[in-house]
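Of the protein chains in this complex, all but one are displayed in their positions.
A, B and C label the chains in the order they appear, each numbered from 1.
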Amino acid sequence: MADYSSEEFLISVITGLLPEKGNAAVGAASPVPGSAVLLKRELTGGALRASLIQGTANNPFTDGGRELFDAAGQGRIDVFFLGGVQIDGQANLNLVGTGAYPALERRFPGSFGSPYMYFTVPNVILFRPEHTRRVFVEKVDFISAPGVSPPDVHRIGGPKALVTELCLMSFDRDKGRFRLESVHPGHSVEEVRDNTGFDFDVPDNVPTTAEPSDEMLGVLRSKIGREIAGTYPDFAERVLGYRAEMTA
Amino acid sequence: MADYSSEEFLISVITGLLPEKGNAAVGAASPVPGSAVLLKRELTGGALRASLIQGTANNPFTDGGRELFDAAGQGRIDVFFLGGVQIDGQANLNLVGTGAYPALERRFPGSFGSPYMYFTVPNVILFRPEHTRRVFVEKVDFISAPGVSPPDVHRIGGPKALVTELCLMSFDRDKGRFRLESVHPGHSVEEVRDNTGFDFDVPDNVPTTAEPSDEMLGVLRSKIGREIAGTYPDFAERVLGYRAEMTA
Amino acid sequence: MTDQTDVAALAEQVPDGALVALPPDYSFVPMELIRALIRRGVKDLHAIAVPVSGMAADLLIGAGCLRVMEAAAVSLGEAGLAPSFTRGVQDGSLTMKDSTCPAIHTALQASEKGVPFMPLGGIIGSDIVKYRNDWKVVDDPMGEGNGRILLVPAIRPDVAFVHAPLADRHGNIWVGKRHELFTIAHAAKTTLATYEELHDGDLTEDPVLSAGTIPAMYIGGLARAVEGAKPLGLAGSYGADMDHIRAYAKEARTQEGFDAYLKREVLGGQAEAAS
Partner (left out) sequence: MTDQTDVAALAEQVPDGALVALPPDYSFVPMELIRALIRRGVKDLHAIAVPVSGMAADLLIGAGCLRVMEAAAVSLGEAGLAPSFTRGVQDGSLTMKDSTCPAIHTALQASEKGVPFMPLGGIIGSDIVKYRNDWKVVDDPMGEGNGRILLVPAIRPDVAFVHAPLADRHGNIWVGKRHELFTIAHAAKTTLATYEELHDGDLTEDPVLSAGTIPAMYIGGLARAVEGAKPLGLAGSYGADMDHIRAYAKEARTQEGFDAYLKREVLGGQAEAAS
């Protein structure tokens, strides 16, 4: 097994969650999911289409800022990524801030498109490396986007999985609960439990998350650095060793 | 007074109804209103903007077929032109056909955007050269667009005037009735009455419609033929004596 | 990637009974694909004009491919009434759903945005509303006392058709300022496109052409068809053949005349071979 960085590992974990075809979109400031999507595109020979919303490279949208949301509403976006200042056990996401709204103690940027993408994209992958009780709380202070909805609200999309620096969880929408799927190499179920503020299902045997293959790392380093550099030049250089000669 | 054709006379009548500034739009297959709008644009030094929807010349819209309607909904279109297979005394327009809908005796193309433009454009000029009881009826067989609306329906726009080969009428939206404003040279109030299937107001003294001035005819022939040829080459040549060397 | 194929194979992708969207005659109509659909013998189509149609609809109607037509108008423009459409409505063989331009644009935008309906100003009092059971007039649902307003349900075509001046190897097509074609492509489940010329490079990455490019994500099939809009025009490439259209308007005034046109101009060698 080759050496790899923590980012390369997380890229590999996310890549393993992606479908063999369809459309995957990545929002702003998401180089790890962005790299995973471009890698999966490469591995599928283009059958999985990639849209990096930030920047102009690998961003096929041509109809303005609403096109991503419209496309999601049309059912054309199969995969999207969301995070949060706080995430709770019902997969509610808080991107607004902590404290009692509107008099917040700490204000964050805002909900972006989360309460729409969460309803329209079938496979929303929650990506939040920091795995602490500060992030994974019993109940979020503000629901930017709810994890589950009552039956009288039309909903196609929702949370599929959660990727952190410690583990991979899946989300059962009917039960409204996370389930631990695997723990990353070097970490334990107890560590996950200690650092998670909500209750979740744990199977009897929790496997260790698969490490990236040499082949995957080879493609990632040789081809994806160049691609992701068009959107995230610093990341491409720091993580994937790709120095862009010029970026627009 | 110079010689002029019947089309040149009608262009002059319509030009006299146009405002000194704002946006005037002209739908498909309307060379007479189109020429009037381009003439008024020339006479106002561009203060009245012109949009000929048909074709690419003098058509500034860049956002597809909906932009004219959206712009009207935004209140940006000040003048538009409509006609009809039948027009009745309440200014209801029928562009669909004659007979009992849907089993029509004679089918015409359809309502186009009439029931929207009629509600959104403050100055709709009805232009229908043929002045007969076949056209101007007591009650239209099918209301493509109603002349007046009840107060619980939001309405900014509506009919302002009616131009035919015989006369010029105005429309009083509060009374829901046409009023004879002037009769064209060589015609009489009786002739208008005999050829109109609906009742309308007639003032004690009905003036004769003003004839086009030499100056107006000069501008029309020297400058507008070239402009309108981009949209209506046959009309430009036949009516305004302008032969386009090449049209796209 | 969108696979490239030929026009006949594109026509095979349109199932009988499909709801198909037709651009207006001035807006890049894939007439060669329309003719291929007729040759394939497609049946029971429900066509939606965006928002009006002419030659494309009239050929499909005359050839017996259409069961329902929804449009704000069907007309050959300066060439006069659309003969097959007029005959079809008058003899009752064609079901016409009368609409109005902004209602069609709005209903497609509802599908574009994934909502089941959209409000539209005006229209109330038109007899169109009376005959559209799928439309609904409601009291201001915001509860602001703004009076009655029309709600129109989303229209989601199964297939949209377009003939683009340019396409590239990635499956992107360029349609310039004809943005109604963006709306159609977004609203429809898939879009089948023919194109005039192959563009070298990626249209979505060109700083100027990208503004008029529909990305491959929306395109379900692509085939080259040189002069594929004729006898209609393709702005910037060639004008409409008005003599042809006027002659059609005259010849197709009877079904026999239409059939002669169809055999000569559409079925061509195929009809010969079958006889």
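Rule of thumb we're sticking to: a residue touches a chain if its C-beta (ideal position, glycine included) is under 8 Å from a C-beta of that chain, and two chains touch if they have at least 3 such contacts.
Quantities reported herein were computed from a predicted structural model and do not represent experimental measurements.
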item	value
Among shown chains, those touching the left-out chain	A, B, C
Option touching the unshown chain, where A:15, A:35, A:62 or A:86 are the choices	A:62
From C:53, C:75, C:106 or C:194, residue that would touch the chain that is not displayed	C:106
Option touching the unshown chain, where C:56, C:149 or C:240 are the choices	C:149
Residue among B:53, B:72, B:96 or B:217 that touches the chain left out of view	B:72
Hidden partner interface residues of chain B, rising order	23, 46, 49, 56-57, 59-63, 67, 69-76, 120
Contact footprint on chain C, counting only the chain that is left out	102, 106, 109, 113-121, 136, 138, 140-144, 146, 149, 151, 153, 176-177, 179, 207-213, 235-236
Contact set of chain A toward the excluded chain (per top definition)	28-29, 54-56, 61-67, 69, 73, 95-97, 101-116, 118-120, 142-146, 149-155, 234, 247-248
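One rule holds for everything that comes next: only the chains that are shown with their structure count from here on.
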item	value
Any chain that touches chain C and chain B	none
Most distant chain from chain A, judged by the mean position of its C-alpha atoms	B
Distance between the centres, which are taken as Cα means, of chain C and chain B, whole angstrom	29
For chain A paired with chain C, centre-to-centre distance based on mean C-alpha positions, whole Å	39
Inter-centroid spacing, chain B versus chain A (mean Cα positions, whole Å)	58
Sequence positions of chain C contacting 2 or more other chains	182
Multi-chain contact sites of chain A, meaning residues that touch two or more partners	none
